[in-house]
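Removed from the display is one protein chain of the complex; every other protein chain stays in position.
Moving on to chain A:
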Amino acid sequence: MINLVKEKNPMPEQDPMVRNKNFKEVSTGYTADMAINEAMRCLQCRKKPCTGGCPVRVRIPEFIARIAAGEFEEAYQVISTTSSLPAICGRVCPQENQCEGRCVQGLKGEPVAIGRLERFAADWHREHGSGEAAAQADSNGRKVAVVGSGPAGLACAGDLIAKGYGVTVYESLHKEGGVLAYGIPEFRLPKDIVSSEVSALKDRGVCFINNAVVGMSMTVDELFEDGFEAVFVGTGAGLPQFMNIPGENLLGVYSANEYLTRINLMKAYKPEYDTPIQISRKVAVIGGGNVAMDAARCAKRMGAEEVHIVYRRSMEEIPARQEEIHHAIEEGIHFQLLTNPVAIRGTEKGYVCGLECVEMELGEPDASGRRRPVEKKDSNFVLEVDAVIMAIGTRLNKLILETTENLSANSRGGIGAEEETGATSCPGVFAGGDAVTGAATVILAMGAGKNAADSIDRYLEKRV
């Protein structure tokens, strides 16, 4: 029996004016009835275009059929055959461009809410599952090191342990999860979900070594000396970019990475934590991606009266997910579109007191295919703010490249690696995720981690 309603079951959410003052999760998740009702909207197409849109090939119609039948744990088991982080993917994947973007129901109405259903199955499992660890693969006695415990590293570790390898994950911070821990805020991705995914990997035998900066604490070459036969590098694209405009070192100018890390990883929003952070009244966040939305919504929750997203193109080109923009607007974030910062102004003591901007208009499309913003003459104005957060992207961290002999870079300055296999110029070293591609999405990084796990397995089978 198919549910013919054209719209998705709406996601229950905290009231915007309540949630913009707390860090609790915005979306509270489908109830079992909602999930079954939504699952009934799936046409169970034979061609499964949705699965084709998923970088880790989640068996989507299959798990949705299980939900429709009320077999929630079974639905989770179907997902976990291909994805090690469903509770996370269900929350942060850009489904509109992937699975849901290809859903046949989306042609005449809204696509099936695949992400919400995935989240439902994962949450159900966490709350009601037996808690039994997945069946352990027999150990093959061979060791692989994974550098970085973000989505790429976790996915790679999960697949390798399933294949019987001994896996050790090295993490530079004190907490596992990479961007899932320091970058994505609690209200979008509760940290206990990240912890439980990491614990599940620990239960399956993955060893995590925190506070270990590969490239400094030990080199990749030394990992081989320590007995690892292959190394997967999934260190992400960490270095924040600045605009190189005057005033960027004034007090109150943050990179989004720093601002978000202080809040998400270091819990600056909880009074019992020592982490210092500026308490701002009016904040400008520069950039239009998901990171910009996260920073702006955090600033609001930290008590700012006024928060502006400053983006140089229009709403048409803005790169953040629609859902995040929608949530930000509901929470009272202002959007200063077609606006480009040219300087940051400061007080005598060096504190930020304003952001000088110029209005923009859109010209011809540029290399990215987006219309190129052009400055309007004499349109300068000053936005009165006491903090500026730069969310204009990140560059690649060179620590591993600089300390690993014979490891080549790619044209973007990241680690050079084959897209399909993750193989690099160094035998036994594989790389994937943002460290290779530059900043992208959680699910693409996971896909890269999984592909690398497969090719590490093939590489080591050949090299007996």
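Everything below uses one rule, namely that a residue touches a chain if its C-beta (ideal position, glycine included) is under 8 Å from a C-beta of that chain, and two chains touch if they have at least 3 such contacts; residues count from 1.
The definition used in the following text is that contacts and distances are computed from a predicted model.
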item	value
Candidate names "Sulfide/dihydroorotate dehydrogenase-like FAD/NAD-binding protein", "LutB/LldF family L-lactate oxidation iron-sulfur protein", "Aspartyl/glutamyl-tRNA(Asn/Gln) amidotransferase subunit C" or "Histidine kinase"; UniProt protein name, chain not shown	"Sulfide/dihydroorotate dehydrogenase-like FAD/NAD-binding protein"
Residue in contact with the excluded chain [from A:P61, A:P151 or A:G238]	A:G238
Given A:R262, A:K282, A:R297 or A:H327, the one touching the chain that is not displayed	A:R262
Sole contact to the chain not displayed, among A:A35, A:M218, A:V307 or A:C426	A:M218
Touching residues (missing chain, whole complex) on chain A	172-174, 182, 209-213, 216-218, 238-240, 242, 244, 248-249, 251, 254-255, 257-258, 261-262, 265-266, 272-276, 278, 349-350, 397, 399
